[in-house]
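Note that this complex is displayed minus one protein chain, with the remaining chains in position.
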């Protein structure tokens, strides 16, 4: 049994879901661990990680629009000194969560056919985001 | 330290919370691992996994009804070619999450007294669902 760890870095283009499945899958393969468990951890409070449908881009747009409706800007927040998109971003990060755990078998993530891993950027502007990646297995 | 893994299969009767605590607990016990950590991973984007109260069935019905109100059908989604219950199901899966990590001690899941593990089916019709299960420990 052994482990491997890294900090993965991503540049987001602003609010939206960024597909990071390819980069994560490559890192898992390069670890050389065939059977085990991957943890991804987003080190931010206005971005998050989620798994959702990887085929239709309309699904991703609907998810982002729905989050924008459920946690709108200018909704009477007490905390508003970092811009109108800041407090909604914290709410969206809370709702979607910042860690994922995914079993690995045959050196591959056990994702379903339609599942992709997304880094969710909840701020309007582009940001540099870091995701701590950890794998345990053999 | 060692690990075990399996794909658990469930048939859902349509939208609702299906209690899978018994099946998961048996799998953990059969693994022979006394102290460790279990990961459950739902391999779908319109079903999810969650832990909630295991006693009153009314709680489960209220949770499902609340999700139906927060992400209603016919709410102007761009993605609607797989039926009116499809995009709401993706939103509900995003909100509730598709992985769970549960510590194991004495060969048993460290669930609280009132906690059950539920597979949440968010589509109207019955589906076959798979959950990747992974345990690490000794």
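Lettered A and B in written order, each chain numbered from 1.
We take it that a contact is a pair of C-beta atoms (placed from the backbone, for glycine too) under 8 Å apart; a residue touches a chain by one contact, two chains touch by 3 or more.
The shown structure was predicted, so the numbers you read here are calculated from the model rather than taken from an experiment.
The residue touching the chain not shown here, chosen from B:21, B:101 or B:130, is B:101. Remark: the omitted chain is touched by one listed residue; of B:20, B:63 or B:91 this is B:63. Considering the whole complex, the residue from B:5, B:37 or B:131 that touches the absent chain is B:37. Where subunit B meets the omitted chain, the residues involved are 1, 35-37, 50-53, 56, 58-59, 61-63, 65-66, 70, 95-97, 100-103, 105, 110-112, 114-115, 136-138. For subunit A, the residues touching the absent chain in the complete assembly are 1-3, 5, 7, 39, 41, 43-45, 70-71, 75, 77-79, 87, 90-91, 93-95, 97-99, 101, 130, 132-134, 136.
As a working rule, only the chains that are shown with their structure count from here on.
Centroid to centroid, with C-alpha atoms defining each point, subunit A and subunit B lie 20 Å apart.
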